[in-house]
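Structure below; questions to follow.
The complex appears here without one of its protein chains, the remainder shown in place.
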Amino acid sequence: MYDVKVRGSLIEGNKSYHQISEDISKPVESRAPNWWFIAMSISTVMLIAGIWAGFVTISQGIGTWGLNNSVAWGWGIINFVWWIGIGHAGTAFSIFLLILRQKWRTSINRAAEAMTVFAVISAGIFPMIHMGRIWLAFYIMPYPNSRGPLWVNFNSPLFWDVVAISTYLMASATFWYVGMIPDFATIRDRAKKTGNVVREFVYDLLSFGWDGSTRTWLRFETLAAILGGLTAPLVISVHSIVSMDFATSIMPGWHTTIFPPYFVIGAIFSGFGMVLTLMIIIRKLYKFQDYVTKGHLDAIGRILTFISLIMATAYITEIFIAWYSGSEYEFFTFFKNRITGDYYWAFYAMFICNAVIPQLFWIKKIRSNITIVFIISIFINIGMWFERYVIVITSLSKDYLPSAWADYSPTFVEVMLYVGTIGLFLVGVLGFFKFIPMFASSEIKGILKPTTDSND
Amino acid sequence: MKKYWRSLSELKGNLKVESEPEFSITGIPEDEVKGTGKTNRRDFLKLLGFGVGYATLAASCETPVNKAIPYLIKPDDITPGIANYYASTFFDGNDYCSILVKTREGRPIKLEGNELSGLTQGGTSARVQASVLNLYDSARFLPDYRFDNADLIVGFNADFLGNWISPIEFTKQYSKKRKLDKSNPGMSKHVQFESTMTLTGSNADYRIPIKPSDEGALLVELYNNIAAKAGKETLSGGKAIVNIDSLADELWAKKGKSLVVCGTNNSNNQYLVNAINQLLENYGKTVDINSPLLHKLSNDSEVKAIVDEMNAGKVSAMFFYNVNPAYNYPETSKFVEGIKKVALTVSFASTKDETSKLCKYILPDNNYLESWGDAEPKTGLYSLVQPTIQKLFDTRQAQDGLLKWIGADKGYYSYLQNYWETEIYPKQNTLTDFNSFWNKSLHDGVFETTNGLSIFEFNFEGIADAAKNVKNTGSGLELVIYENIGIGNGTYANNPWLQELPDPVSKVCWDNYLAVSYNYANEKGLELGDLVNVNGKFELPVLIQPGQADETVAIAMGYGRTNAGLAADNVGQNAFTLINNTGKNKSYAISDVKIEKVVGNHKLALTQEYHTMHGRDLIRETTLDEYVKNPSAGNEAHLHAEEHSVTLYPKPEFKGHHWGLAIDLNACTGCSACVIACQAENNVPVIGRDEVINRRIMHWMRIDRYYSEHAENPDVLYMPIMCQHCDNAPCENVCPVAATPHSDEGLNQMAYNRCIGTRYCMNNCPYRVRRFNWYQFTNNEKYSFTDDINLSKMVLNPDVLVRTRGVVEKCTLCVQRIQEGKLNAKKENRLLRDGEIKPACLQSCAADAIIFGDLNDKESNIAKAYDNERNYHLLEELHTLPSVGYFTKVKNKTKDDFIA
Partner (left out) sequence: MEKNIIGIYNDEMLVAPAINQLRDKNVEVQDVYTPFPVFEIIEAMKLKTRFPYFAFAFGVIGFSLTFWFMYWTAVESYPLNIGGKPSLSLSFVVILFVMVINITVISSLIAFFIRVKKGPGSKAKYVADGINDDKFVVLINKTKTMTDDDSAKISEILRDSGAVDVQEN
């Protein structure tokens, strides 16, 4: 078991329980700092740009995108997978680390889960908007009808996506929300004391009548464990299912059994990267250095190094198998259309950002320099975006019949749609910062002192 | 714009009652559908009798249309939902084709070839197929050739499969000699000398690029070589630009079974070629003078003389019928000046054009689908044109106008009948009364007689002069002006289907371009689309054409129109202005053309951007000698795939029919008639140049064209690709809403109304045959490319759904025709016959390259085709189990190059 002292103490500053309540409730109770308003405005503008792009897409047609009869999926699906990948961090944090009893997760899991929820919502926009006839989207639901009754195609990975992602969103949101209930109760009680009627009303509603009863706590913990235990397999299965969109297809470069684990690991990679980005911002701007310590950041950095090695292994495996398989189409896709060829720039962006740059974390000096860590965390997500770009575009653009080979470049509408989802994510996260306690204060209080139960 | 009618019921209200009825009451009895060889005859006045009850009919000429009223009493011969077929003739002044016009609810919507014609035998071309659209648009003595009797064909700049004289007929003949019979494997050998890569040249076994100025000297050389063997005098003026000794030997060895043709518009060259054929004893065997072809008999010098007279003020009246000199006369300005001096100018053009704009009077002719007429494309072969729809607009048949002006007391219909009664009816003696003969001829569309042998003696007198006068020097860069497959001479430039048809060789549409050779482009630093100035006349984008002879360039005529309509105007540049009109014959080959690179690049709309197979085993080919040794030559991968075929699931079974298609790549010439036929039959939309550049063309059928590796003179291979109807379809599995399941007869179905447009199926199709409606392409002004969208919609086939935005579509193997065939057989209480159901592509193919039928019927052509050693499936190693087969391409060439 770890020695707490090696990584630094879990919470610094010798806090009392009341102090924790104070610290964590403060952002909710005080006026948002100026930078928050600026950031919120920018994010709203981005969101509006996205709404415009969505409106143009739905009213005029997918023709407003840069797709064609050979490359029928582009930025829409790349961004979809990118967002879902990012969304896996929250669940990975909360659940895996819960199961592995890593107590240090408690400072981060709430924000990570928030990130998950907003990332999955942003992701979910893309499968909807990329449909040619979104107004008939309900056809995907198997409900009794008078057309046969015609049901759906259970073999289709897109249907699996619908089921998996809605389940994931529901489970994550539930798990996230349920965890917040005790903290909402804290704020409610504080609001009552200070006489803030509006806040008391709102958080009273949100806290579902929570009173801190141990009987309820027991069931609450059990529920959390159950939800955690159920959501954990979702981390693996959801992104495996998303990977099946490609793996079950016969396109060269897509048709490979490595995709489910490859995608899941990649998702955790990008998710952790995004968590790192956000946590560094939070601790700086809200002065939460005591809760998110250098030790936390160090731990995440090490995990990222490890995962980056796995990513490198996965890339090399793919390339090796493309050659070893003897399939001329696979060979062409990897060696002539990724490593070299029209899209080499995307391939190298992916490889360098994902497999090379995070290796810098081996160096302790780099790992402790928060600014560099922040920059590297951004590179990780850029690299993961390029990974999806390479997968989607290179395989579709040059597949089996050269007569059908065609290039793709996104249009302004597609780019604005992406910008819009970033805006949506930021609006959500910023709202989270303001209106929801960023840390699970009840959990943090729980780990403040080592207990006889701890396996830490 | 007059209001036009949409259904027969509306028509009844609009019928003019004139003193000379357009259509007479005849007594052709009730008939069944085309398959049994009978057609229905519609009788408007008979219907009129039924319609008298409708108060809208008035004695005055014009009756306003009030409402479309559905039938209260169904007219005898018209059943809504069932098509009526009428035999007619397509002849636009250039090309001839005997056709059956399919009409629905009184509207022609599709043209099919007429199998009763001995000449075209059911074949069609892209232009014939597309001409049905024109209805709905608000403008010498030649021997016939017998390519099916020739074992060795040598062409000199003759695009006989694409545009030269009678391409449908020639394709039909040519393909007969390209198909292989395993028990007696033999095929013709085709050698082609040409400057630019034509459709014909791309099909040749051996192709030699030459300059236009080289042709004459080479012809003299060939003549001399043959003359020496025949013991005749040799001529001066020959030059062995290319060593043709072995070719001459082969021609001599195949005396009487060879054929030399030349497409150059020069009487000296033609004389030489005729002489060569005479020496080779081809007359009467591969050169048929018993029934000479009667197209293209105009005389260039006579036309020139007329223009001179116009300018001298000597012409008082001119009537223009089926010509457009203000657009295509080489010295356009001279013509335009001249016409101003003519007091009375009348145009009979049925669609607006550049000449009609300059005429004093425009008396629009009917469209050919609204007209009476006849044609004699070849001596002794007569065909009739009959109207298949009441006139849509206020037009009059030109012949009726002429008759009126000479004071005749009858209309053209009577005149025509009279002619047939006196001149043609006596040529037969099986039918003893004229009415029966007339009805039968109308019904069949053709009446063919055999001619007696004509005595013919070849006159060698002028041959030495001809040899001297052949053009054998050219200087500088030589320009060839040619007709391409879609637009031809420009008459159809306003037909959006034809504008969007990718040129079979270059795959460019919606534009013409300057074709340059690979070496020339490298030398001048030219890239695709770079703009150049041609002879100071206009600017054109450059296309690098593999196989283009060095020191030559080429431009297609027919573009650059200015008063033809929305689709044609200002598309491309008018190459007619470059034609050399100084000699006795118009010359389409021009010396010393000045090409100057200018700043700018014009993006050409290409439907294919990668032109080689990259080493992939897509079109399998072999040579004839290899095939003779082993029928599976070139197709070893098929045996391998069959052997190693493994499946996780049991193979799907088809208890009833199992439809399959096969394409003989030896017969297919790449002419693209099938592409347009499919478009016409299945309501495939046109999307315009910009969207084609975006790689969104909607054609369900496409023809992949691949070059072999050398860009200077490559081999060319064609492969028509449509939905392969895979029994293990990768597309079916991935559709979340089950919009594309598999039918129990083996078709991959596409339920448009279920599709929500996720496009996963498009991604998973390795053949890339699925098309997406990226915008609202149908029923949308922006994409109609015609001046009146409501009018152009009348060409739609009511048997096929029109798709909306956001929906995927693809080839259905003409499921509507399959259903129709099955229903007919059911009604007649019999089994389906093999070959009875013809998808549109198969029906239109002049080369008979497509086979379709029930794979479960062991006796069917398709089942036998699948057993052929040459048969394979595209990408069969992916185990998609396609229901489309291809026969390997066998070329009649030895491994050695021709020039050895």
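Lettered A and B in written order, each chain numbered from 1.
Assume a contact is a pair of C-beta atoms (placed from the backbone, for glycine too) under 8 Å apart; a residue touches a chain by one contact, two chains touch by 3 or more.
Keep in mind that this is a model prediction, so the values were computed, not measured.
Visitor: Pick from A:151, A:374 or A:435: which residue touches the chain that isn't shown?
Guide: A:151
Visitor: Which one touches the absent chain: A:47, A:171, A:265 or A:391?
Guide: A:171
Visitor: Based on the whole complex, identify which of B:729, B:796, B:840 or B:884 touches the chain you can't see.
Guide: Residue touching the chain left out of view: B:729.
Visitor: In the full complex, which of A:133, A:255, A:283 or A:445 touches the chain missing from this view?
Guide: A:445
Visitor: Among A:180, A:234 or A:376, which one is in touch with the chain left out?
Guide: Considering the complete complex, A:234 is the one touching the chain left out.
Visitor: What residues on chain B make contact with the chain left out of this view?
Guide: 649-652, 727-733, 738, 741-744, 881
Visitor: When the complex is taken as a whole, what residues of chain A touch the one chain not shown?
Guide: 16-18, 21, 142, 148-155, 159-160, 163-164, 166-167, 170-171, 174, 178, 182, 185-186, 188-190, 193, 204-205, 207-223, 226-227, 230-231, 233-234, 237-238, 241, 244, 441-443, 445-446, 451-453
Throughout what follows, only the chains that are shown with their structure count from here on.
Visitor: Take the average of all CA coordinates in chain A, do the same for chain B, and state the distance between these two points in whole angstrom.
Guide: 57
Visitor: Could you pull out which chain B residues touch chain A in their complex?
Guide: So the residues of chain B touching chain A come out as 608-616, 618, 691, 694-697, 702, 704-706, 721, 730, 733-738, 754-760, 762-764, 766-768, 770-776, 804-808, 875, 878, 880.
Visitor: What does chain A use to touch chain B in their complex?
Guide: 60-63, 66-70, 72-73, 127, 130-134, 136-137, 139-140, 150-153, 155-159, 162, 245, 248-251, 328-329, 332, 396, 399-406
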